[in-house]
Structure formats: C-alpha cells, structure tokens
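Yeah, one chain of the complex is gone here, protein chain that is, but the others are all in their spots.
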Amino acid sequence: MKKLFFLLSIFLLLLSTVFYAQEKTIQDKNGQNECLNCHKSDENLPDDFKSYDVHITAGLTCADCHGGDPTSDDEDIAMSKKNGFVGVPSRKDIPQFCGRCHSDFKFMKNYRPEVETDQVKQYYTSIHGIQLKKGDKNVAVCTSCHTAHSILPPKDPRSSVYALNVPATCNKCHGDKKLMDKYNLPSDIYKKYVNSVHGIDLLKNKDVTGAPACNDCHGNHGATPPGVSSIVNVCGTCHVNNYNYFKASKMGKDWEGDNDYHGCVTCHNNHDIKKPNDSFVGVGDDALCSDCHDKGDKGYEEAKKIHQELTNLSTLYDSAKVKLIKVKQLGMDDISIGFMLKDAHQAMIKARTTVHTFSSAKVAELTVPGIKIANNAIKKADEEISDYHTRRYGLGAATIAILILIIGLYLKLKGLNKPEA
Amino acid sequence: MSQTRRKFINTILGIGGLGSLGAILYPLVSYLIPPKITEAKVNSVKAGKADKFKDNSYKIIKFGREPVILIKTVNGNFKALSATCTHLQCIVQYRKDLKEIWCACHNGLYDLNGKNISGPPPRPLKQYDVKIVKDEIIITR
Partner (left out) sequence: MGNYFNKIDKWLSDRYELDALKELIMHKKVPVHRHSVWYYMGGVTLFLFTVQVLTGILLLLYYKPGENSSYESVRFIMTHVKFGWLIRSIHSWSANLMILFAFLHMFSVFFSRAYEKPRELTWVTGFLSLAIALAFGFSGYLLPWNQLAFFATKVGTEIVGVVPIIGEPLKVILRGGEDVTGATLSRFFGIHVAVLPLVLTAFLVIHLLFVQKQGMHEPEKFKSLPEEKKKYIPFFPNFVLKDVLLWLVVFDVLLMLAVFLPWELGPKADPFTAAPAGIKPEWYFMFMFQSLKFLPAYILFLEGELVGVLGFGLAGLAWMLFPFIPFKNKPGAKISLQAAIGIFAVIYIIVLTILGYTL
C-alpha cells in the first residue's frame, strides 16, 4: 500500500511537470501578448521572425515599439490611443520612431553598450535624411535597409546589412532604373561594382574583413557621395602608400581643390575599379597617362619610362618563376631561389605603388635592385638545371670501368668454352 | 689457354673489377656521409640564442620555404608569425616605433597576434609556436 502511494505520487509529480512545461510555453507566446492572436497572418510579419529578430530575442514585445495594451484581447482597448498605441509609423516618422530607443544612450546601454546612439543625427545629414525632411517619400529610412521585423545585427550573415549583403540591399533602390531616373542617378552601380576589384573580392572571395562594401566608402547612416576633395582621403584609408605618394606628387597638388580632376577616380573610376596592370601606366593603348599627356610633353616621356621600368622587372620576374617551377619539377634545390623570387616580387609590388609618385627615378630605385635579384635567381636556377644535366662525367667514368670488366669477363668466358690446353 | 693470355685476361678483370667497385663504392660512401644539413626538418626550425636577441627587435627566419617573422616584444616575449603579407605576399617587418607588424608595400598593419588592423591586408597572419629550450629559440608549426 505504501509502495503504491509512493509510485502514485511520483507519477503525479511527473504529470504536473509536463503540464507546467506546456503551460509555460503558451504563456511565453501569448500570455501577456494578445497582439499575435489577431496579427498572426499579417503579411508584414515574416515567417518565423520570432526566433531571430533582435528585438524579440532581446525580450521586447510588439507593444514596446507600437504601444497599446497587449494584455487585452479587445481590439478597441488594445489599440486605443489612450493606451499609447502608435501603430504603423508614417514613413516620415520612422527615424524618430526608431530613435526613441536608439538615440537614447541610457536605454541602449542596457542592451548593447557598444553601439553608437547618433544614427538618427547622422541620418539627417545624409542625402536620404535631407530628402526625407523635404517630404520625399522615396528615400531610404531605417527599415529600408534594416527591415522592420527581421532585424539582425550587422555581424550576422543572415542580416540584410551584413557586409556580403549590403550591395544587394542598397541595390534594391539604387538598381531601380525608374526610381533613379527621377533623380538623375545611375542605376547600374551594382553591376559595375560586382565586377570591380572590390566587388569580386567581397562577393566572390567572401573577403568580409578586407574588401569594402558600399558603406565602407559612403558611410552608412550618413550616406553621401564622398565630396570631390575627400575622395583621395577615402581611398587613402586603405591604400595608404598610394595616398601618400600621390599627395606628395606634383600632380596630386595640382589636382587639389575644385577642378575636373578628382584624385584616384580620374584614373581608376569609382564603382567599376578594375584590377590594375602595368599597361595602365605608359603610352600604350590601355594606358591612362596618354589620355592627357601627348607626345612631346614631359609627362608622356616619364610615363613611357615608368612603364619600361615596370615591364622590365615583371617580365624578368615571370621568366624566373617559370625557371623556378622547372627546378622544382626536377627535384633540385629550389628553396634559395624561392626566397630570391620573394624579394624580387616585393620590389615589383613596391615599384607598382611608387607609380603614384609619377617619377620614373623613384620607380627605378625599386625596379633596378629587383631586376638584379631576378637575374640572380635566374642564374641560380640555370645552375641547378644544368647541374641536373651534367652528372654525366661521373657516368662516363663508371661506364668505362664497367666496360673493361665486361670485356674481361667476355674473354674469360671464351677461354672457358675452349678445352683447356 | 696460354699463360700470357691468362695473365692478360686476369689483369683486365682486375682493372675492370677494381674500377667498377670504385664506381659503386664512391657514390655509396658519399651517400652515407651525413650532409651538412642533417635532416629534412620541416616542422621546426632553430632561430638562434634567446638571450642574444634584443628586446623590441625582429628577425626574418626561413622556415622551410616560408619566411617567418620572429619578434621579441618590449616585454621580452617571443612571437613568431608567417612573414608573408596576406595582401600581395610581400614580406612584413616589425616596426619598433609602432610596436606592430608593418608591410611596407601598401602600409598594411597587423598587431602582434597577427590580426590585420589597418590597410589592405584581408586576413590575419598565421601564428607559429615559439619554444625556448636551453636558451635556443625553436619555432614550430
């Protein structure tokens, strides 16, 4: 009897936990929050958003943004102005709507102390913000980029503002020809970007930490095209040496201020930046220098010389590389040659950057030693290759010895076959 | 068989035999003598004496076919990292003034853990392990 009682109580205990658990989940979803009972199939609410949206996962509820009384299942009470119901903010009000919390440093500190709280301020300095203030309803507001209900932090690969997704997000509007035409803006930026060095590195090579997305040059909340005079600075944040060389050059100085030449962009373009090669500089068909410099002027000659220096080194470097592969293939010692080539390569890379001094003398300071190293590497490789082939002397000597032995044996055998005298 | 003929043949056999023996023994003995670099070490490399290495200085070490940068920090700790810049494969150096790793080619900067912190390098530098055994610096993968 006692035993039975014991078992029964255990059973009941187990049963109650099961019920309790069920109760709890229901309460979490709906207990205090009647909103979703009606808004379940609201098209504004993406499937499953409850499982990942930052606000919901941080414990905020519908009412925390939209106001109203979520405990009531009576529409009139729940969504009454009296209870602070805001509903869907008008587009014009969205920045302030989000800013209620996001501009409140004290509030944000409770959740993400590392996040800045000046986004709204920044936003109103952007073209988007300025236009919005003017009553333009086409421009981007917070939700255009971040979405309304499936917001994720920018480091999350699923986020619409994750580096890899930024270009597509911007392109939602900036790729819309009809819309862009209204503002006299190009709508093919995305297409250009995708095939540029930056686009390929970001989107194809997934170089999230290295390659710039739209916002890395344009800013995000304060998005504006970089001003003509700031272009050099913007590129220069990553391309530091190029920036320094260019700034210090005569051309860099001449181009300062407002005129038709805009630093980096003038030669490299902005969104469709191609991987540069040595024929960019010089006077050939692909060369950019000859766009301005005509035969006979000093720049023309200088460009020609710079090109010559670069190609001298790079062709030599390439042939040294071919030799190195051959040496490796043969299984000869390639390690020291490999290191020499690394040095030559370094000289080449540096020389390419010094192009931005527009001085053939400065370029030659690097290419001349580089050429010397590459030549040494080729010489060493040739030595290894010929070493490989001139093991023949030893073979010759060995063959002679073996041949004598063979002849001796042969004579001996001939003797054996004859009956002994 | 005549005596002279027999002698002749034996002389030839002797010369040929000795010659062939030499042709085999010479390479054989040369092969057995240990070469100067006695092993194909590839998982570790010695980098000199630890106490001779000045604080806040660096050295490029050849690790097989890879350059490795060995740094002694201001605090006297050793750090070894791949010296090949992750941008365009230049060889990086240690900047005493910045206390950081610097690539001269495009001004790439890495911190002492190899993390790329500024400039074009897209990825961090790979770290190597450094051990000090009886004052000998040993870098291992």
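In order of appearance the chains are A and B, and numbering begins at 1 in each one.
The rule we apply is simple: contacts are C-beta pairs under 8 Å (C-beta built on N, C-alpha and C of every residue); 3 or more make two chains touch, one makes a residue touch a chain.
Quick caveat: nothing in here was measured; it's all calculated off a predicted structure.
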Chains still shown that are in contact with the chain withheld from the display: A, B
Absent-chain contact - pick from A:Ser90, A:Gln329 or A:Ser386: A:Gln329
Full-complex contact with the absent chain, from A:Cys38, A:Ala58, A:Ala248 or A:Leu416: A:Leu416
Where the missing chain touches subunit A, by residue: 328-333, 388, 391-392, 394-395, 398-399, 402-403, 405-406, 409-410, 412-413, 416-417
Subunit B residues that touch the omitted chain in the full complex: 20, 27-28, 30-33, 35-37, 39-40, 42-43, 64
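What we mean here is this: only the chains that are shown with their structure count from here on.
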Rounded Å distance between subunit A and subunit B, as computed from the means of their C-alpha atoms: 34
Partner subunit A, residues of subunit B touching it in the complex: 1-2, 5-6, 8-9, 12-20, 22-23, 27, 62, 64-65, 67, 84, 88-91, 104-107, 116, 118-123
Interface residues, subunit A side, partner subunit B - complex: 201, 207, 209-211, 238-242, 244, 334-335, 338-339, 342-343, 345-346, 349-350, 353, 394, 397-398, 400-409, 411-412, 415, 418, 420-421
